[in-house]
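My questions all concern the structure below.
Left out: one protein chain. Kept in place: all the others.
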Amino acid sequence: MAIGAKDVKHVAKLARLGLSEEEITTYTKQLNDILEHMDKLNALNTENIDPLTHAIPGHLNVMRPDGVREGLSREAALSNAPQSNERYFKVSRMVGEGEK
Amino acid sequence: MGYKTTIGLEVHVELKTESKVFCGCSTAFGQEPNTQVCPVCLGLPGALPVLNKKALEYIIAVGLALNCEINEDTKFDRKNYHYPDLPKAYQISQYDKPVAKNGYLDIEVDGKIRRIGITRVHLEEDTGKAIHGEDGSYLDFNRSGVPLIEIVSEPDLESPEEARLYLNKLKNIIAYTGVSDVKMEEGSLRCDANISLRPEGTEEYGNVVEVKNMNSFRSVKKALEYEEIRQAELLDMGQEIVRETRHWQETEGYTFSSRSKEEAHDYRYFPEPDLVPMSISKEQIERIRESMPELPDQKKERFVSSYGLPVYDAEVLTESKELASLFEDIVASFNQPKKVSNWLMGEVLRLLKDGGQELADMPLKSEDIVELLKLVDNDTISNSAGKVVFEEMFKTGKKAMVVIEEKGLKQISDKEELVALVRDVLNKNEGQVNDYHNGKEKLFGFFVGQVMKISKGKANPGLVNEILTEELNRLK
Partner (left out) sequence: MIYAKTAHELHQLLIKGEISSKEVVSAVLERIDGVETDINAYITINEEALAQAERADRMIRDGKATPLTGIPVAVKDNMSTKGIRTTCASNMLKDYVPPYNATAVEKLIEAGAIIIGKTNLDEFAMGSSCENSAFKQTKNPWDLSKVPGGSSGGSAAAVAAGEAIMALGSDTGGSIRQPAAFTGVVGLKPTYGRVSRYGLVAFASSLDQIGPFARDVEDAANLLSVISGHDPLDSTSIPGKESDFSLDGASVKGLRVGIPKEFMTEGLDPVIRDAINRAAQLLEDEGASVKECSLPHSEYALSAYYIIAPAEASSNLARFDGVRYGLRVSGDNHTDMFIRSRQEGFGPEVKRRIMLGTYALSAGYYDAYYKKALQVRNLIKQDFDHVFADFDVILSPTTPSVAFGLGEKVDDPLSMYLSDVYTIPVNMAGLPGLSLPFGFNNGLPIGVQLIGGLWQERKLLQVGKVLEQATGYVPVVPERGDR
């Protein structure tokens, strides 16, 4: 499954990662090397094997009772904001793309 | 050419839990921005989600109310996309194992029942909100993490009106379960629609257009009607419908293209490693089923069978949970179901509609209405005076007797007093009495009117009829 610069650009766009032309070249090569190594998994027959998503598979049903717990003060919430106005986080005017 | 319309709806409903779905922040509405936040719902590095038990119970209740199968094995997944109001850049949602699936609800179209399939009901978290200013967008994360359920219908709806009926029914059912306020105006219910047209007689669905940004049931219907026409015109011209998302512009009444669906984001769903899978036992499902309130369809049937109401009345009364319980409360003390139904459907609903109010806004309790109905029933006041009194009660919250005293509306049922009034009228209208006796029997109504007039409407009409007949016979 060789990937090309076009795939790398598409993936970078999905991940919102800016990459220089040089990085695109490097990553295209490195990702191919790594993925080639990964392809050895295809040698294994995994039919009827459940995917293991959690390290402790029998650990189920973790819930908390519905109740309000104190959170952060607004000051603390906004303390690391690159831009805010004491009440809101601020970003440049959002454009109508993405998901809503 | 004629076309067949196919509509599917995706409805989001906010659940009415005290705290958010994955953290302990309050869900209270309308608070100061960014005051109901914590590391979890702000997506601070290192914070982890823990599921709110009540949110799971609530969605199971909705699933059962919508006749769904409950997935005994369910889990959460991450839906990855970037947007400023989505703190973790993924929404915790459910992909291949929603809590509930394969359900339905029934709507009545032109007197016939149509069964609309529910594909799935799943649990997820709400995003923050953005306010757009001139110089930038301002983000408030108080809503981030509020529990949402998404209810996806099958593409079984065949017209905008059916879509509206479906939404109405869905809202009604969820309101009955008590898990949400289901107010579209406050954002606790939101709806997106998928609509496609295909030429009459063909099987293959047309290209689907997603319509968003509709903020009332009326606008859902209007937007879909607009889309039906727009798509039919394009098809008539031999053009292809673009698969895309369109926004409804409420004020101008049209939809506009916002983003091509071909470029739809690749959400890269995968199982949420920070939450463990859920195993819902049959016992738990049964416990929730048993604790569920009676649902609208069940209640409607019971209103017909135990109160002997016409189906139409039962339908109207069970339309809202509050109205249905008001009905039952009144009937418990005033056991004339049809009369009660007439009052509620006639007077109460009319006054609410005129005032643009909700039942909850009415200042009267069931016993206040019982008192009034009894006064009408025992002829203390006339039926028409009763309506006047009720309107005043409705507006001021005063008790029936107080209004009757104030307006002097107590009915005259004293026979001697009425005989005097009748004789007075007949004496003053000798000519008409003669005409009456000469065959102009229609004049009977004229005499009744005169009696009512001089009694200022307080005369008991039944007794007036009786006495008038006697007196006229006497004068023959």
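To keep things simple, chains are lettered A and B as they appear, and every chain counts its residues starting from 1.
The rule is simple: contacts are C-beta pairs under 8 Å (C-beta built on N, C-alpha and C of every residue); 3 or more make two chains touch, one makes a residue touch a chain.
What you are looking at is a predicted structure, and each value in this text was computed from that prediction instead of being measured.
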{"item": "Residue touching the undisplayed chain, where the options are B:Glu69, B:Asp266 or B:Asp414", "value": "B:Asp266"}
{"item": "Option from B:Gly8, B:Pro87, B:Gly103 or B:Pro337 whose C-beta touches the chain left out", "value": "B:Pro87"}
{"item": "Absent-chain interface as seen on chain A, which is shown", "value": "1, 3, 7-8, 11-12, 14-19, 23, 27, 30-31, 33-35, 37-38, 40-42, 44, 46, 49-56, 59, 62, 64, 72, 76-77, 79-83, 89, 91-95, 97-98"}
{"item": "Where the unshown chain meets chain B, residue by residue", "value": "39, 42-51, 78, 80, 82-84, 87-90, 137, 139, 141, 266, 268-270, 273-276"}
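Following the convention adopted for this analysis, only the chains that are shown with their structure count from here on.
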{"item": "CA centroid of chain A to CA centroid of chain B, Å", "value": "40"}
{"item": "Chain B-facing residues of chain A, complex", "value": "14, 16, 53-54, 59-72, 74, 77-78, 83, 85, 87-94, 96-100"}
{"item": "Of chain B, residues touching chain A in the complex", "value": "17-19, 23-26, 32-39, 41-42, 50-56, 81-86, 127, 130-141, 212, 258-259, 265-266, 268, 271, 273, 275-279"}
